[in-house]
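The structure appears right after this line, and notes come after that.
One chain of protein is taken out of this complex; the other chains stay put.
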Amino acid sequence: MSTGVWLIGARGSVAVTSMIGALAVRAGLAEPTGCVLESPELHSDALPGIDELVFGGHDISSIPLGKKAAALGEAGIVPARLAAAVQDALLEIEQDVRPLPVRDTQAEIAESIGADLDGFRRRHLLDRVVVINVSTTEPAPRPHPAHADLDALRAALDGPDPVLPPSALAAYAALRAGCPYVDFTPSTGARLPALDALARGQGLPYGGHDGKTGETLVKSVLAPMFALRNLKVRTWSGTNLLGGGDGANLAEPAANAAKSASKQRVLHETLGYTPQGDTRIDFVEDLDDFKTAWDLITFEGFLGTRMRMEFTWHGCDSALAAPLVLDLARLTAAAHAAGRTGPLTELAFFFKDPLGQVPHALAEQWKALRDAVAAFDVRNTRR
Amino acid sequence: MSTGVWLIGARGSVAVTSMIGALAVRAGLAEPTGCVLESPELHSDALPGIDELVFGGHDISSIPLGKKAAALGEAGIVPARLAAAVQDALLEIEQDVRPLPVRDTQAEIAESIGADLDGFRRRHLLDRVVVINVSTTEPAPRPHPAHADLDALRAALDGPDPVLPPSALAAYAALRAGCPYVDFTPSTGARLPALDALARGQGLPYGGHDGKTGETLVKSVLAPMFALRNLKVRTWSGTNLLGGGDGANLAEPAANAAKSASKQRVLHETLGYTPQGDTRIDFVEDLDDFKTAWDLITFEGFLGTRMRMEFTWHGCDSALAAPLVLDLARLTAAAHAAGRTGPLTELAFFFKDPLGQVPHALAEQWKALRDAVAAFDVRNTRR
Amino acid sequence: MSTGVWLIGARGSVAVTSMIGALAVRAGLAEPTGCVLESPELHSDALPGIDELVFGGHDISSIPLGKKAAALGEAGIVPARLAAAVQDALLEIEQDVRPLPVRDTQAEIAESIGADLDGFRRRHLLDRVVVINVSTTEPAPRPHPAHADLDALRAALDGPDPVLPPSALAAYAALRAGCPYVDFTPSTGARLPALDALARGQGLPYGGHDGKTGETLVKSVLAPMFALRNLKVRTWSGTNLLGGGDGANLAEPAANAAKSASKQRVLHETLGYTPQGDTRIDFVEDLDDFKTAWDLITFEGFLGTRMRMEFTWHGCDSALAAPLVLDLARLTAAAHAAGRTGPLTELAFFFKDPLGQVPHALAEQWKALRDAVAAFDVRNTRR
Partner (left out) sequence: MSTGVWLIGARGSVAVTSMIGALAVRAGLAEPTGCVLESPELHSDALPGIDELVFGGHDISSIPLGKKAAALGEAGIVPARLAAAVQDALLEIEQDVRPLPVRDTQAEIAESIGADLDGFRRRHLLDRVVVINVSTTEPAPRPHPAHADLDALRAALDGPDPVLPPSALAAYAALRAGCPYVDFTPSTGARLPALDALARGQGLPYGGHDGKTGETLVKSVLAPMFALRNLKVRTWSGTNLLGGGDGANLAEPAANAAKSASKQRVLHETLGYTPQGDTRIDFVEDLDDFKTAWDLITFEGFLGTRMRMEFTWHGCDSALAAPLVLDLARLTAAAHAAGRTGPLTELAFFFKDPLGQVPHALAEQWKALRDAVAAFDVRNTRR
């Protein structure tokens, strides 16, 4: 099942690490560590293999993929020998990475994105193309009445003023072109009523939001632990220090607010109440793609006794995100093949801010994922 | 359903905190924070209420319960006002706390323990008595051929030499007297083939081992997190600093080894392999009943990138253990009423070193517990 | 040498803990732990004893000292038995705690403050009164031309608009009334050219700023360690979580900025350069007077190898500040007696943001303090 993976932000660290990893796994140079679908319990013939993924994408940057890969190697984000070994293969992918189109209206931009997707699909004889947004986080968009209605949206996109933030425009273009869309960032993506209507009308699924790669992943197992033990969490404060392009972007107050809210949601959803404390994101350029998070949790036990827990997480953002991007491409392709439409709530396991009213405890999210994979298999077989 | 709770180690911190807590909750002076059975999902008419528990027990110490309670209040382990408020009620319990009997043979000691249990049951017209060991950890016992065979054991107990460690002797006596037995410590308890045979013969259930109150609790959610995400844990090293009576005892190499092994088991069981690193227990008297654990976890992500996590847990051992003791008394009473016999594998949620081949991931253990509670209900209703 | 200690913010946690402590030490109920002057190397007959300190002060709050003391006891900031033992003595101090005067002009307010100070001195036949600001942090004040010139300031204070922030007005009033002034907060205090001129004209010393009680104290020994070992600090990021009145106040962006700047100054001064990273202050009400700070330091060793250090500081702000307030009262009184005028740069040991161009490494600050104490002794003896 030949599957295209079209990455918005194709020249960024997460995208290029995903490509290097897929190429290295295919060539037998690396293990698929961190790829959730490699677990025996999730094995399914409905899923395309890592070696069946074909990469392309859009980016506003023009730094060559090979050069970016070498930089990732020097920074210790991927092994330098792997970055070197896949240079030729990246040169091939380079043919399918295009600048983000510039046009007079958003309707025309969408048209142009759609043409790029069609070309990619035809050129590689792909069964389908999954579009995944891994570009940097947008500020929260201004509300617009056309967000709520597909016809109004179509009309508004023809006008001179931008109606949709870039991530939603990409989702619109993807869905129009018959491609499922997944947002790995906290940006808007397909999360608007008009786009939900479009997806359903097109018989397409979409997924998101905000890949769960570090601090929130830990929260999604610790918060249920306190809940199951009936311990009362009084405060939960988090600090995230991160460098890299996303760090600089998230230090902007508007993006920061969006991301921080998404990071605290798991607490309310799993505890049933919101403890005191906030989640902070600070930019420390020197940390580069490595991220250090520190959380302090104070809680109350039997007869009110006060106790506390702290944790520090020191992770490499791209190394944590990239295998999940491969998982999401494969899962979304299988969901599409199985005829799923609308929000892929079964992918909550992967996201900080999942679509739908879904469990936020990691163990429950994993079971939902396992059941969904099993169902894809059945549906695909039936066809 | 009037239920006796006979505590081995009845004058220790965990036992007295359990009593204070049960009395305070009954009197409306405290919330049952930390009591797992108070979760709505675990509600069941098959479970005796906290206010239906009647306390008694054995101890080698003779410090009055009221005095111990006051000391716990001064040390900040329970609120001083609660320790004061329950003095009268503790004086009543005092009538049912006896010195551990001293006799010539272990058979005679068991006889004497049984008589104490009978007297307790009759005096309070109890439906049943659950015996729970909360005394300090024993060194690992010497193997003895009689451990494997009930008849051989009976014969050996009549001899002059001790055959069973104290916890197993208590289990033997309890089971002979028709009482279910639970071991909250890493000691042997009922975990011998001869005693398993006795329990089954008597139609009695038993449970254990080693209450999961701190570092291992956290491990039981973090290790599955790494497993579900297919991240490779390379090392997991833990240090436990604890004061209090149990700390001094566990600093003894023999007891330490038993406890440390029990603390690493969760890693092998949930990861499927054993990472490098050990769990240490160090005695620091000044920390008293507060325990600080620090764990370092190093792991490998996509393409071999090295990452790390640390956590510190600063908990009050008695405040964490006591509500679980109340839960275990209620659950074991309900299991007995429902006709369960042999090892209560469904109580794995509570233990570091659970009986049977059971899941070690906390979320799965919780589901097993929930299902068991639901089943108790049905069975009790049927009768 | 009978010495008055007039506290601005006399009903706050720091002030009342200082009073309870001085009373308890005097009564033999507590050790002077945390009082720097109790070190044998700093012994000097030039210093008034803790038992020679007489307390009074201003506050906008009207909560009785005894009630505040009881609350501190309940919150575990001071032992409840000490809070109870000093109730009578606090009732006496109550006579000398006044509401902050309200008048039409700042000149009149200063006049009124001066009258309160005179009354206090006469009533208790004090050799001198040291005024110490322990109230909550002010926002950074607006610049005003009169801050630079004493005559202009005198004229401006007669006008209808406020010219000085409250701390500087208190300093002005104190100096006019012949009292040395110390600012334990990051607020302006006497740190204006016009007030420096006033202090010198009056032959009075003044001190500050911002008591060094936690994270910055640790920085003042760790930063020199990196410098002495010629290790290159690349980033230093700090997070301070604090509750209590000061926490709420410092969460305001303006006050936060002032405090954070004062907290990073030690890095530039001891390292000779400013590493990346910021110091954050977050308000978490539930933590009350206990403050948790976490710092991440990344550094570079031989041949560029990257390494890192983290620390967590969990301190009780009032318990750390109060003994320093007693030290500062005694030192400033001795400095005054010894004829010192102008900024007391020798008190840098106590402050995050010390006056003058002074060393920021704790060990050097301590030597400057020791030398100053020795010099007070000589000067006092000579008189």
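Note that the chains are named A, B and C in the order they appear, and that numbering of residues resets to 1 at the start of each chain.
The rule we apply is simple: a contact is a pair of C-beta atoms (placed from the backbone, for glycine too) under 8 Å apart; a residue touches a chain by one contact, two chains touch by 3 or more.
What you see is a predicted model; the values in this text were computed from it and never measured.
Visitor: One chain is left out of this view; which of C:Met309, C:Val358 or C:Ala374 touches it in the full complex?
Guide: For the chain that is not drawn, the touching residue is C:Met309.
Visitor: From the list B:Ala71, B:Ala152, B:Leu287 or B:Val358, which touches the chain that is not on show?
Guide: B:Leu287
Visitor: For the chain not shown, which residue from C:Gly119, C:Pro145, C:Gly201 or C:Gly301 touches it across the whole complex?
Guide: C:Gly301
Visitor: Among B:Ser61, B:Gln202 or B:Ser237, exactly one should touch the missing chain; which is it?
Guide: Touching the chain that is not displayed is residue B:Ser237.
Visitor: In terms of residues, what is the contact footprint of the unshown chain on chain B?
Guide: Counting over the whole complex, chain B touches the hidden chain at residues 234-235, 237, 239, 241, 276-278, 280, 282, 284-287, 292, 294, 296, 298, 310, 312.
Visitor: Name, in rising order, the residues on chain C that touch the hidden chain in the full complex.
Guide: Per the touch rule, chain C residues meeting the hidden chain are 17, 20-21, 24, 30-36, 38-39, 76-79, 82, 217-218, 220-222, 224-225, 228-232, 300-305, 307-316, 319-320, 322-323, 349, 361-364, 366.
By definition in this document, only the chains that are shown with their structure count from here on.
Visitor: Using C-alpha centroids, which chain lies at the maximum separation from chain A?
Guide: C
Visitor: Quick one: report the Å distance separating chain B from chain C, using the average Cα coordinate of each chain.
Guide: Roughly 51 Å separates the two chain centres.
Visitor: Please work out the Cα centroid separation of chain A and chain C, and write it as a whole number of Å.
Guide: Centres of chain A and chain C (C-alpha means) sit 50 Å apart.
Visitor: With chain centres taken as the means of their Cα atoms, state the distance from chain A to chain B in Å.
Guide: Going by mean C-alpha positions, chain A sits 43 Å from chain B.
Visitor: What positions in chain A touch 2 or more of the other chains?
Guide: 310, 312
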